[in-house]
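Every protein chain but one is kept in place in this view of the complex.
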Amino acid sequence: MKPFVYERARDAAQAVAALVADPDAVFLGGGTNLVDHMRLGVASPDRVVDVTRLPFDRIEQLADGRVCIGANVRNSELAAHRLIRTRYPMLSQALLAGASGQLRNMATTAGNLMQRTRCVYFQNVTTPCNKRQPGSGCSAIGGYTRYHAILGASEHCIAVHPSDMAVAMSALDARVVVLGPSGERRIPLVDFHRLPGDEPERDTVLRHGELITAVELPALPVAAHSLYRKVRDRRSFAFALVSVAAALDVRGGTIADVRIAFGGVAHKPWRATRAEEILRGTDATPEQFERAADTELAAARSQPGNAFKVKMLRNTLVAALQELAGAA
Amino acid sequence: MNADAANAPLRTRAIGQPLARIEGHAKVTGAARYAWEHDLSDPLYAYPLQATIARGRVVSIDAEAARALEGVLAIITPDNAPKLQSDENKELWILQSDGIGFRGQFIGAVVAASLEVARHAVDLLRVQYEEEFHDADLRADRNDLYAPECVNAGYPTDSVEGDVDAALQAAEVSIDHTYTTPMEHNNPMETHTTVAIWNDGHFTLYGSTQGAHSLRKTLAPLFGIDADAIRVIAPHVGGGFGSKGTAHAHDVLACLAAQAVPGRPVKVTLTRQQMFQLAGYRTPTIQRIRLGADREGRLTAIAHDVIEQTSRIKEFAEQTAVPTRIMYAAPSRRTTHRLAALDVPVPSWMRAPGETPGMFALETAMDELAIACGLDPVELRVRNDPATDPESGKPWSHRDLVGCLREGARRFGWDRRDRAPRTRERHGWLIGTGVAAATYPRYRMPGSVAAIRYGRDGRYAVRIGAVDIGTGTWTALTQIAADALECPVESIVLAIGDTDLPNATVEGGSSGVSSWGTAIVAAARAFRDHHGRDPKVGAEASAASPDNPDEERLAMHSFGAQFAEVMVNAATGEVRVPRMLGVFSVGRILNPRTARSQFIGGMTMGLSMALLEHSVMDARFGEVVTHDFAEYHVAAHADIEDVDAIWLDESDPHSNAMGSRGIGEIGIVGAAAAIGNAVWHATGIRVRDLPITPDKLLG
Partner (left out) sequence: MAKTMALKVNSETHSVSVDPGTMLLYVLRDDLKLHGPKFGCGLSECGACTIHLDGKAVHSCVLPVEAAVGHHITTLEGLGTVEKPSPMQQAFIDEQAVQCGYCINGMIMTASAFLAQHPNPSRDEIKQALNGNLCRCGTHMRIVRAVQRAAKTGRQA
């Protein structure tokens, strides 16, 4: 690991300034992803700016019903919070389906959004990878693709975003609050992560020096009736093969409102807008759920090692919607 | 003392009691010292440089930037490494040539004042390679498969009896399938560690090893010194499961590094990723099994043909089909082993090597045969239970597979099982049960010696250079010594884990307690013969593990029956194992507590193998790409619901004075087949390639 300077940010503006002044500096959250990467040689910053003591550690309900989650709120706290458990159960479930207790005690909301892919070639500096070293090639194509994308990939990169939390936030229409050198901006979560295209090295639209300060959740009544279902090889402490975050509001057999996002299948949390469109206003029947799933997955392109994901995701989505419809 | 007297059955009092682990307090408070943790002054740290190509040679290593780093004490490369005196074992013959035999091989090392500096310095080394075409792809259709001279543990490579092909042709019922098992890694939680000090022509090593004495005997010829010039200390070892049974390259690296800085301790530990390259693994296997039987399920022919891999630099020939030679009666039988020598890391021992993958295939095939014959799978096995060893014709010292199957069936509620598959479903989960047999040979390795001395405190100091890798050696040997000396366990002060103690063979092949315990019994009997029941302070005796003529006369094997219940999610293919039961016939149980732990530990590893474990070799790179605990899944708490083990109440007086046969490995054997057979019963889907992951059950 390359030696680095460690410093604690005094305040948000100073943290931003520190990065603006140094192109090789990075923010440090819980460190559970960044420090791994430093140890593996995937990242080699010369300066890490610890932002965990900045005062973004609260979960607040705003007057208009929105909920504001501070960037430094730890994953374990967020999952356990009463507001989240009652108003956005899918988010709480997604967090608890991710990582381990120790990791969630350290991992921050911002860090979780910003975590990088678990693609085995990305994490192994002895193999080519366009995301780690643009232009070197994508080793996953033609290699081990069990945990790779079936939606929205490019010939340059087929990696997936590993976060469970972000999948739920995507379904919940969350917005990311960001402080940059020229002030604050809000980015819808669905636009926060990118598809790889020909720039797989860029995971998100965040610019160097921009600091995440919070994530806002809209009031969204449908979210109270939601779940997160994650399919994985090991029953706990494993990344998703596929996952589904879904919220459903059924009135008199008709779907009044619905939110769906997928994890483990794309370079970003995959908001299933086509499926949502089909379902809104239709009957809550297994046939409609299947039709919605098939429509959304019509664009799926798999690799030899992950073709199973299409069926697995379809089945998981249908089962999740049936569970929500049944319990309504 | 003649062999009969030395092997005469022991009167058991402490043996059979659930004595609590002697080292339990030390382990729960952090007081137990593992290899890295001995307090040594001024230690240095070595970190290896590894090849990033799978075959070729190192042209040059530019060390300028690394050398300039503060805290770097030595940079060792093939150019300046001390010359090793023996190249017999190419896995250990490191830094001696510019050749590269597999990706990850050591090609250099840095010794520094801290681990961070050593690691950083290694990152700064610039290596130029001349890369050659490599081949890391195990396939059945390779044209360079070869028959090794023999397979491991000295078994013949092939065995033939009768005309198998004709018998298969004539069989009323037959099955013919290919089963595959993946590369798997032992992954003991303690990463392989060696701390070495080189002083005046002597090494002191703190090691994580399954054999302190065997480690030094392996290392001594490499350094051209006597084994006595090496002391190995290993009081506590954080698991091994075979991977710490032989010396590996890091042991040699620690010694070479220590020679570069005489007098200073040098610490080496592999990272978890390096464990996937340098600590051995279970070879992947491709196994074709053909069974022929009459309509009543009586086997007429068994053919088991195995293809597996070894590394180009060192042969390791796993004995995968060997258990098939003794499992079932049949007039004709053939087993073969063929190897592909590849540019891959060197395979090695992993818990029940041979039996584990081999019995997955055989016991899955037996399930398929039971279905083809319309027979209950327990009954099929009972019908084919041989009265004598089918291979050698020798009588069994004791074989009670049938007892295990029947007792297990009774306890498991087997008679309530539906005949047809896919008949039970609850809340979207398909439910099924399965059974498989287990077996493991009884081994004893000759050469262990124990010494006993009566001390001023009125206690017996029992000394033997054995090790405890978590199996319960500290406790079991204390119990054996107490019974052999006919005194309470409190009167025994056991010393193990140090080559300054008398020679002890390696903890391998579940032979530890048989090999060491018999030495202790012999020493105790010699002690009583010479010094009587009222010895003087300072009275001493020692003896070696006695020969046992019964080993030639009789076939000695342990057996077991594994039962599993599974639930398979109909939508997603996820598998849960709510219940597992193992019933074992293993001779006398020395300590029910530690024994249960061993069985359950083996079964847990078997569950893990069945559902999770997979070292994915990317042949393009010659690299295992799933090389950490985030990718290589081992069973964790959520996966383990109810794993239970029991044993038949028995003693095998032919095996040794304690009546025991060894228990460390049999628990894993057959476990994966039982789960796979249950998965078939739940879903109607037969999975013949491990692991049984959700994608294979999407239906």
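Letters are used for the chains, namely A and B, taken in the order the chains are written, and counting of residues starts over at 1 for each.
Heads up, the rule we're going with is that a contact is a pair of C-beta atoms (placed from the backbone, for glycine too) under 8 Å apart; a residue touches a chain by one contact, two chains touch by 3 or more.
On a predicted model such as this, the values are computed, not experimentally measured, just so you know.
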item	value
Shown chains touched by the chain that is not drawn here	A, B
Residue in contact with the excluded chain [from A:A17, A:M106, A:V125 or A:V222]	A:M106
Among B:T181, B:T604 or B:S655, the residue in touch with the chain that has been omitted	B:T604
Hidden-chain contact residue, picked from the options B:H236, B:R282 or B:R525	B:H236
Hidden partner chain, touching residue among B:A5, B:A31, B:A147 or B:A170	B:A31
Contact footprint on subunit A, counting only the chain that is left out	1, 3-6, 28, 31-32, 35-36, 39-40, 48, 50, 52, 76, 96, 99-103, 105-106, 236-237
Touch residues of subunit B, complete complex, unshown partner	20-21, 23-34, 36-37, 39, 43, 114-117, 187-191, 236-239, 241, 269, 271-272, 469-472, 593, 597, 600-605, 628-630, 634-638, 640, 642-643
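Note that in this section only the chains that are shown with their structure count from here on.
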item	value
Whole-Å separation of chain centres (CA-atom averages), subunit A against subunit B	41
Residue ranges of subunit A touching subunit B (in the complex, touch as defined)	1-3, 41, 118, 120-121, 124, 126-127, 139, 142-144, 146, 231-239, 241, 308-309, 311-312, 315-316, 318-319
List of subunit B residues in touch with subunit A within their complex	52, 103, 116, 119-120, 123, 428, 571-574, 576, 611-612, 616, 618, 620-621, 623, 625-627, 630-631, 633, 635-639, 693-695, 698
